[in-house]
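Of the protein chains in this complex, all but one are displayed in their positions.
When the chains are written out, they are named A, B and C in that same order, and each has its own residue count from 1.
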Amino acid sequence: SDQDKAFQDKIDRNVRIEPRDWMPEGYRKTLIRQISQHAHSEIVGQLPEGNWITRAPSLQRKAILLAKVQDEAGHGLYLYCAAETLGVSRDELTEQLLSGKAKYSSIFNYPTLTWADVGMIGWLVDGAAIMNQVPLQRCSYGPYSRAMIRVCKEESFHQRQGFDIVRALVEGTEDQKAMAQDALNRWWWPAIMMFGPPDADSTHSEQSMKWGIKLNSNDELRQKFVDQTVPQAEWLGLTLPDPDLKWNEDRQSYDFGTPDWDEFFNVIKGNGICNRERLDARNKAWDDGAWFREGLMAHAEKTTKQNIAAE
Amino acid sequence: SDQDKAFQDKIDRNVRIEPRDWMPEGYRKTLIRQISQHAHSEIVGQLPEGNWITRAPSLQRKAILLAKVQDEAGHGLYLYCAAETLGVSRDELTEQLLSGKAKYSSIFNYPTLTWADVGMIGWLVDGAAIMNQVPLQRCSYGPYSRAMIRVCKEESFHQRQGFDIVRALVEGTEDQKAMAQDALNRWWWPAIMMFGPPDADSTHSEQSMKWGIKLNSNDELRQKFVDQTVPQAEWLGLTLPDPDLKWNEDRQSYDFGTPDWDEFFNVIKGNGICNRERLDARNKAWDDGAWFREGLMAHAEKTTKQNIAAE
Amino acid sequence: MSPFATFCLRMGDNALILGQRTGEWCGHAPVLEEDIAFANMGLDLIGQTQLWYGMVSDELGKSPDDLAFFRGEREFLNTLLVEQPNTDFAHALMRQYLFDAWHLPMLDGLTGSTNADVAALAEKSVKEVRYHIDRSRDLIVRLGDGSPESHDRMQAALDWLWPFTADLLARDAADDTLVAEGMIPAAAPVQQAFDWETAETFARATLTAPDGPRRTGGRTGNHSEHMGYLLAVMQSVPRAHPGAHW
Partner (left out) sequence: MSPFATFCLRMGDNALILGQRTGEWCGHAPVLEEDIAFANMGLDLIGQTQLWYGMVSDELGKSPDDLAFFRGEREFLNTLLVEQPNTDFAHALMRQYLFDAWHLPMLDGLTGSTNADVAALAEKSVKEVRYHIDRSRDLIVRLGDGSPESHDRMQAALDWLWPFTADLLARDAADDTLVAEGMIPAAAPVQQAFDWETAETFARATLTAPDGPRRTGGRTGNHSEHMGYLLAVMQSVPRAHPGAHW
């Protein structure tokens, strides 16, 4: 249609789409799915790291971790707001998360078993997230683009802090160094898989790229992440658990092995290590908090009535 | 009355009273109060020590502590059975405990703050309990007397184990020795007060002694306990927190200071450190377990109906 | 230990242990805004812990981290209130409010301390705590005067926690020395501010502070049985790796 053509034309000219602008239903739906999935990831993402707040091994690390988890909840909040501009309410989105209907990043279905895992989440998981999110600062939908600008600034801070946790470990005792290597062994492949399936198997990608809400291919970002991370691991004196990893002089890039995609799809389907625990924790928080939300509502109603009566 | 006289005569001749024998209402009531108070003490007494089962510092100590807490629950069970022979049900007694109407030994309203407290409970609290209970093996009511024989055998085992915990501490590091001394400082006076108020202020005592359900006065037992414990503390190299404690050559016994009886009566009234916590824990166990008891009941009813139908 | 060190440890331990309880909520609060608020309060409290411990680090010959992670239960001097468990979110809110209602006038008084470092610390912290009590007071009122269930939960939390405020407000010889030196505020104005604050707020919230016995002990290292478990978790990593840096 003409509307569709005009819309695509705006996108091609890098004009931001704003909430009141006309947009195709598919664009709206895809954006809602993408933004809410990202929001849910921030919310669920509080859990694996929150698991170590009470056990952070120094006051400074505890403070930094609290600040980080606070940021994540904050990101969830902006992103829900960005999604709301597309006509979906936070309650609907919450319901989708709690019922297991909505997805969130599979990486949060892995458990945090030692303090080193908190370092790995910062270094690798936030590193991969930034790689995905930096381009989205230029995405076609205004509120999403602006949320991404704010999120990226904080995420890169988190990544540096994560790296610093790992640095302290490798500079520490033998046990600490072993803890770091063990955590890297467990988190490397899940981080690699955060970029999604190989381009050949990736659904929706082409249309999203045309709409300017996906700006790079999965494999492109994955390669960039590997190329960035390998020298960091070398600097830290840690070994990436991939025997096929080696520098390719021709490509001026690292070759690397194939992740276990069966595992990836299995985790997506809900069969990951912590899927049940994560959903259970969020549902419990929601159910246990019902009285709190209802109490505030009841108070608001009383106040409104009193105000009306006083008029 | 003649019945009363014949009853007292039996007691004076050391004939045991059995459940089917006639007994004065006062005797029955006093016994129910005394036995159930003792039973409740065993039940509540699981809590302060149970608090350290998950934190016992060696496998052997953990095993011994589990065995001990199991014994306490077992004592609770015999004693409830002994009380039942007097025509009161376990459910009634439980209800009295949970509502706060029934008393239990005030000693269990003090918290166990370190591992050394577990040693002190064995050495001092069980030590005092045995001092109270040994004479009751000869008490006039048959089922109570027999329960006491069984209880005393186990309690003296517990006391030796408690003493052994303290011994290991005083033979250990400076920190361990300090832990033992600190715990002794906190438990000494409460243990002294376990024998009840001074004879001059003790109600009910005279009648109970006549009935053969109290065989020694509070002060008599307290003195015996002090005389037994002082040399043990000396052997351990620990200092009892009583500046007035000294050997009295004339009495061939130790003189000692006056406990803070205000505190004692305050704890009895329910204002001790852990009164709320103890009752709360027992009520929570009971309430959370309602479905379990009802489930078993429902199954029993089904089975009965099936059996009747099959007849 | 000097009265000054005792006082600083009490302040620091309160902040640390409440921060620890606060941090337990991350990802488990009833709404996202509360997740954020609790993380934020936790962050302020851990920051205050570092400042208080820093004040006495030299005298005690222990780094702030050693004070946090290598002391035993009997050496912690926080009040009983802050170590009470997160039975439900009502307990968490009420614990925070009661603490704030004491913490604010205490810090406010400390801004006038004759010790310039203490005054500066208080100046910085009092701003954070003003924000804490604005939030916690508001929620006490709205939930106390909310639905029947929210009222009952807040009242139950108040019934459980109120006796521990005695420990918060207690003073001993160490405090008296510091009051005489003008280092810390006298007991009366802090108590009065606490009484006014809580009386007015509970009236608005339709809640009633219970009569009956009060509990003390935490300030002298006599804790409730919850404390050992809290420390076991909090100290587990440094204790498992003695001598490590993080």
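We adopt the following convention: contacts are C-beta pairs under 8 Å (C-beta built on N, C-alpha and C of every residue); 3 or more make two chains touch, one makes a residue touch a chain.
All of these numbers come straight from a predicted model, not from anything done at the bench.
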| said: Could you tell me which displayed chains border the chain that was left out of the figure? | reply: A, B, C
| remark: Cross-chain touch to the chain not pictured, restricted to B:E95, B:D201, B:E234 or B:E294, is B:E294
| field | Contact residue for the chain not shown (choose from B:P57, B:P231 or B:G257) | value | B:P57
| field | Which of B:Q70, B:Q207 or B:T304 contacts the chain that the document leaves out | value | B:Q70
| task | Extract the touching residues of chain C with respect to the undisplayed chain. | result | 72, 228-229, 231-233, 235-236, 239-240, 242
| field | Residues in chain B touching the chain absent from view | value | 43, 46-47, 50, 53-63, 66-67, 69-70, 73-74, 76-77, 80, 115, 165, 168-169, 171-173, 175-176, 281-282, 284-286, 288-300, 302
| task | State which residues belonging to chain A touch the missing partner chain. | result | 48, 51, 55, 111-114, 175, 182, 186, 266, 270-271, 273-274, 276-277
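What we mean here is this: only the chains that are shown with their structure count from here on.
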| field | Arrangement of touching chains [line / ring / star / complete / other] | value | line
| field | Inter-chain pair with the most contacting C-beta pairs | value | A-C
| request: Give the label of the chain whose average Cα location is farthest from that of chain A. | output: B
| request: Using mean C-alpha positions as chain centres, tell me how far chain A is from chain C in Å, no decimals. | output: 34
| request: Scan chain C for residues touching two or more other chains and write them down. | output: none
| query | Using the touch rule from the top of the page, what residues of chain B touch 2 or more other chains? | reply | none
